[in-house]
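Please read through the structure below; I'll follow up with questions.
With one protein chain held back, the other chains of the complex are shown just where they sit.
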Amino acid sequence: MIMNPLLPLLFVPFLTIVGIALVKDISSVRWVSAVGMGTQLIFAFILLYLFYKERNAGNTDSMLFVSSTMWYESFNIHLKFGVDGISVAMILLTAIVTFAGIFASWQVEYLTKEFFISLIILAGGVFGFFISLDLFTMFLFYELAVIPMYLLIGIWGSGPKEYSAMKLTLMLMGGSALLLVGMLGIYFNSAPDGGQLTFDLTEIAKVHIPYAAQMFFFPFTFIGFGVLGALFPFHTWSPDGHASAPTAVSMLHAGVLMKLGGYGCFRVAMYLLPEAAHSLAWIFIILTGIGVVYGAFGAIWQKDLKYINAYSSVSHCGLVLFALLMMNETATTGAILQMISHGLMTALFFALIGMIYGRTHTRMINEMGGLMKVIPFLSVVYVIAGLASLGLPGLSGFVAEMTIFVGSFQHTDTFHRVATIVACSSIVITAVYILRVVGTLLLGPITNNHYLELKDAQWFEKISTVTLVTSIAIIGLTPFWISTLIHEPLAQMIQHLIP
Amino acid sequence: MDYSYTILILLTPVILFLLIGLLGDKIDKMHAGLLGTTGLFAITMLSYSTAFSYFSHGTVESFQSIEAFQIVWLQFTDNLIIHLGILLDPLSVMMLVVITTVSLMVHIYSLGYMKGEPGFSRYFAFLSLFTFSMLGLVVATNIFQMYLFWELVGVSSYLLIGFYYERPSAVAAAKKAFIVTRFADLGFLIGILLLSFYTNTFDFNTLTDVNGPAIAQPITNVFMGLSATTWAMLLIFMGGAGKSAMFPLHIWLPDAMEGPTPVSALIHAATMVVAGVYLVARLFPIYSFSSPDSLEVIAYVGSFTSLFAAVVACTQLDIKRVLAFSTLSQIGYMMVALGVSGYGGEAGLGYMASLFHLFTHAFFKALLFLGAGSVIHAVHSNLMTDMGGLKKYMPITHITFLIACLTIAGIPPLSGFFSKDEILVAAFEHNKIIFGVQWMVAGITAFYMFRLYFNIFWNNSPAYHHTPHESPATMTVPLVILAMLSISSGFVPFHEFVTSDGLPLTTEFHWMIAIPSVLVAMVGIGVAAVLYRNKNSRPESLALGMKSLYTLAYHKFYIDEVYLFITHKIIFGLISRPVAWFDRHIVDGILNLIGNTTVFFSGSIKKMQSGEVQWYIWYFTSGVLLLTLMILYFN
Amino acid sequence: MNLQSEIPLDYIVVLSAVVFFVGLLGVVIRRNLISMLMGIELMLNAVNINFAAFNHYLFPNRLEGHFFALIVMAIAAAEAAIAIALIINIYRRFATVSVDDVDELKY
Partner (left out) sequence: MTGPRIIFYILAASIVVFSILSVTSRRILRAAIYLLFVLVAMAGLYYMMNFQFLAAVQLMLYAGGIVVLIIFSILLTSQIDSKLDPPKFSHLLGGVFTAVGGILLSTITLLQFVFKPSGIAAVGTDIRSVGRQLMDTNLVGYALPFEVISVLLLAALVGSIFIARKDRV
C-alpha cells in the first residue's frame, strides 16, 4: 500500500507555508507559493487518477482512502479523512483556483510574505474541509478557512475594507455559531439507542436521529452552511466583502469558500438529517428560488464590476442550493457541477476584474469603455467568462445549469416544477447583465485616452487566466467524465435521503 | 451505406475556428480568409456528396432517417441523455446543402467585401464558428443537442452582429439580438423540459415516432384549457419564433443589420433565421397529431408577421432594413405553410411547400443581401436616398439583383414562383382568410422589392463623391452563382424528397391560384415602377395622403418603443432598481441595524467600566442587595 | 451592666446596618478622598458593632467577636495610615484630593 494520497493535500500547504516563512525576498516568496500550489495541483490530479484506478479495480466503498486516528478520546473525536467522487471534484476545483489565485496575486507588494501565508492557510483549510469525514474536524477546517479571510480583506483590501472585513467575518461567524449548535445537536443525538456518541459522518448516517431533533437542528445546520453559500437573505456579506477583498481573495472566496456552504448543506445538513430536509425543503426552495432571481435582478442595476459579480454569485450559488433541495440524483449532480463551474467562472471573473482594476484604477463600468481595443487578451477572456456565466454551450455553465434544470424538472411535484421554471428565468436576466457589462466595458469606442497606453496581460496573468479558461472549456466540452465522477456516489446518498 | 464520414462536416469548421481564432494574429490575414474558404469548400463538397448518396440510395418508398454518428455527451437520467450525433433525413440533408452553399458563397464574397478590415481573420473565425453551430443544429439527433447548438448559433450571431465593436449601435444591436432570442430560448428550454418530462426522451426519432410517447400516449394534464403537450409545443415554438423573428419577437432582426452585410446574408437571411421553421418542421408530427391548436397559432402568427413586415418594408429607407423586413415577411410565409399543413399524403403539402420556400428563399435572399452589400460597398451608404442610377455603373450587380427581385416577387419561371405558389395552394385549402392575407402580401412584396430596385438602380443619381464601380470578381462570382441557383432551384423535384412522412408527394399545378398571384405581383411591380422609376413627387404625395399609416409603418408600429418601455421602465426601473435598493437598504439595513444595536448597547455598558471606584462599590453593593432580595423573597 | 436583658439584639444589628449604609452613601456621593475615607471608617465601625453585639448576645462564653473587632480596628488603623499617606502624596502631586481629577491611569 502506498501512502494515503489525501495526506499530501494537507502537508503540501503546510510545507509551503514553512517554505515561505523561511525565504527572504519577494520573488522567492512568490515562487515558493507557486511551486507549492503547483505541487498541490499535481497531487490533486494524482488523487483523481488513483481514485479512478481504485474504482475501476472494483472498490465500491462509498468513501475511499479512509484513514482514521483517534484525536480526542473523551468526545470520540477522530481525525478521519476519506473522499468520494464529489470531494475529489471539489478538491480539483480548489487546487485549480488556488493555483490561479497565486498567479493572480503576483503583484502584491505590501507584506507579501504574510499575504501568501494567509492565502495558503485559507486554501489548506478548504482542502482539509473537503477531505474530512468527521464533523468536528470539518468544523475545525471550516474555521481555519474563514478566519484568514478577515486579515486578508482587512489588511490587503481596498475601499471600506475594515467595514467589509468585519461584516463578512461577523456574518460568517454568526453562521458558524448556528452551525456549531446544529453540529452539537447532531452529535448528541448520534446514538439514540445509547452507546457511544460520535462525530463520524458515516457512522451518523447509519443511525436514525429522532424526527423532532432533526426538525430542530436542520434549520441551524442548513442556515449555518447556507450563510457561506449566500443563501438569501443572508447574502449581504458577499457584495461588500468581494468588493473590498484583494483579487486572489475574491477568487478563492467566491470560487471555493462559498462552495463549502453548498457542500456542507448537502453532506451534513441534508445527508444526516434527511427527514427534516424533506419536511422543510419547501421553505428553502422558496428562499433559494427568490435568491436566484433576486441576485440576477440585483446585478442589473449595479455599477461596480465586483458588485455585479457578487450579485451574480448570489444568483448562481442560489441555484446550487436550489438544486440540492430538489433531492434527486440529476439535480444534485447539477448542483455539484454548478459549484465547480461557478467556482472556476467566478474566480476567472474576479481575476480579470482585478487585472482590469490594476490598469484603469476604477471598477465603475460607466467610467470605462472600449477596452477590447487596448487589452484584447484580457477582454477576450472576459467575454469568454461572461459567455460561460450566461450558459454558452461548450463552456461549463451550460452543462451545470442544464443538469440542474432538467433534474429539478423531473420532480413529480408541481410546486417544484413551477419553482424550476422561475429559476430558469434567471438565464435571461443573466444574459442582460453580462452583455451590459461586456457592451459597456469592453466594446464601443475608447472613452479615455489614457487607456491607449495600457499594456495587455503579462505572463503570470496569462497563466492564471488560461488555467481557468482551460478548465472551464474542458468541463464544458467533455462533461461526461466529471458528471459520472459526481454522479457515482450520489445514487447511494440520494437513496439515503428518500425515506 | 456508411455515412460516418459526415462527422467531418462538423469537425472541419470547429477546427477552422480554433485554428483561425488562436493563430489569427500570427498568420497573414488573407491566408486566414483563404484557409476558411478552402475549408468550407471541402465541407460543401462533403455535404453535396452526402446529399447525393442519401437521395439516390434512399429506398424508393420512403427516406429513412439515419443516425450516422452518435456519442453520449452528458447523461441526466437513464433515459434523458444528451447525445452528440448526426441525424440524416431528407430535412437535415436539405439543410446541409443550403447552409454550406450559402456559407461558401458568403465566404468567397467576404474575401472581397471585408478586404482591409482590421478584424479580417476574426471575422473568418466567427464565420467558421457560425457554420459549425448551424450545421450542428440541423443534424441534431435530439432536441437537447439542438438547443445546445441553438445557443451557440445565438452567440455566433451576437459576435458577428457586434463585429464592428467600436460602433455603439452595433454593440447595442448585438446585445438586443442576443437578449431577445435568449428570452425566446427560455420558452424553448421550458418547452423541452415539459416535453421531456412527459415523454421521458430527448430523441427526435422517438419523439416524432407516430407510435411514440409524445404522440401515441395521451397526456391528460391540462393547464388553462390547453394540454401539457400544447403548452410544451407552444413554448418550443416561442423559441423558434425568437430565432425566426416572428412578431412580436422580431425587433432584433432589423437592428441586426448593423453587422457586416455578408453576415446579414448568411445568418439573418438564409440560415439562422429559418431555424425556427426548421424546428417546427423537425417536430412537425407532434404538432400535427398532439397539438393542432398550436399549429393554428403558428399559422396566424406567421400570417400576421408576413403582412406586418411587408407593410413596414414599404416605408424603410435603409436598404438592408427593407431586406430584413422582407426576410421577416418571407419567414412568415414558411410558418403559415407549416401552420396550415397536415401530416402525410396530400395534407402534407404545406410542410413540403414551407421547406421548399425555405430552400429557394435561402438562395434569393442571400443574393439580395450580397447584391445590397455590393451596392453599399460601392456607395458607402445604406440609405436608398444616397443611391440611384447605379445600373450603368454596376451591370453584374444590377442584373443579379433584378433576378432576385423577380424571384421574390414570384414571377414564373423563377424559383420563388414555385415555392410561393405551393404555399398559397396549401393555405387556400386550409383557411381562406390566411390565403387572402398571403395573396395580398405577395403583391406588397413585389411592390417594396421593386421600390428598392428602382430606387437603387434607376431613378436619378445623386452626386457621388467618386464614381461607383463594379465590385471585384470575388464578390460578383458568388452573385452570379446565386442568381443561377435562384433561377434553377425552383425546378428541383422537391416534393419527391422532403415531405412530412418521407414519402414522395405528387403535386398538381393550380392555375386558379397561380394566375392571381402572378397578377398581383405584376400590379405591385407596376405601381413601384410608376412611383419610383423616375424621380417624381408621387411617392411624397402618396405618403402624405396616408400620413398616419405611413408614420406608423415608418416607425415600425412603435414596437421597439414598447419594448424599450418594458425593459427600461418596467424591468430596470420597477424591478431591478428596487431590488438593488431593497438589498442595500432593507436586507443590508437590517443587518447593519443588528450591528448598530449591538454597538449601541455595548456603548451603554462600556460606560459602566468608568474606572470610578465609587461606582464599582455601588454596583457591588446593589448587586449584593439585589441577590439578597432575590434569594430571600423571590424564589 | 448587662445590655442583654434591656435591648433586643435586633435593635443593635439594625443600628449597625443603618450606619453601614450611611457610610456607603458617604463613599458614593463624595468626590473628596478624605470624605470617602471617613465613609469607609463608618462602614468598618458598623461591622465592629455587629461583631461585638453577636459576641455579647449569642456566644458570651468566648471572645471571638471581641478580638475580631480588635483586629479590625488594628487593620483600620493601618489602612487609615496608608490612606492618609497616599492622600497627602496625591495632593502633593496633583494639588487636589478629588477623585475626578486623579484619573491618569484611566486613559
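Order as written gives the chain letters A, B and C; numbering starts at 1 within each chain.
Going forward, a residue touches a chain if its C-beta (ideal position, glycine included) is under 8 Å from a C-beta of that chain, and two chains touch if they have at least 3 such contacts.
Because the structure is predicted, anything quoted here is derived from the model rather than measured.
By the touch rule given at the top, the unshown chain touches B, C in the complete complex. Of the candidate positions B:Thr474, B:Thr567 or B:Thr621, contact with the unshown chain belongs to B:Thr621. Although one chain is not displayed, its contacts with chain C can still be listed: residues 1-4, 6-15, 17-26, 28-32, 34-35, 37-39, 41-42, 45, 48-49, 52-53, 56-63, 66-67, 69-71, 73-82, 84-89, 91-93, 97-98.
Counting the whole complex, the residues of chain B in touch with the unshown chain are 614-615, 618, 621-622, 625, 628-629, 632.
Methods note: only the chains that are shown with their structure count from here on.
Taken as a contact graph, the chains are arranged in an open line, each linked only to its neighbours along the path.
Ranked by separation of Cα centres from chain A, the top chain is C.
Averaged C-alpha coordinates put the centre of chain A at 37 Å from the centre of chain B. Annotation for chain A: no residues touch two or more other chains.
Across the complex, chain C meets chain B through its residues 24, 27-28, 36, 99, 103, 105-106.
Partner chain C is touched in their complex by these residues of chain B: 610-614, 617-618, 621. The touching residues of chain B, when paired with chain A in their complex, are 72-77, 80, 82, 144, 148-149, 151-152, 155, 158, 162, 165-168, 171-172, 174-175, 178-179, 182-183, 186, 189-190, 193-194, 196-197, 571-572, 575-577, 579-580, 583, 587-588, 591, 595.
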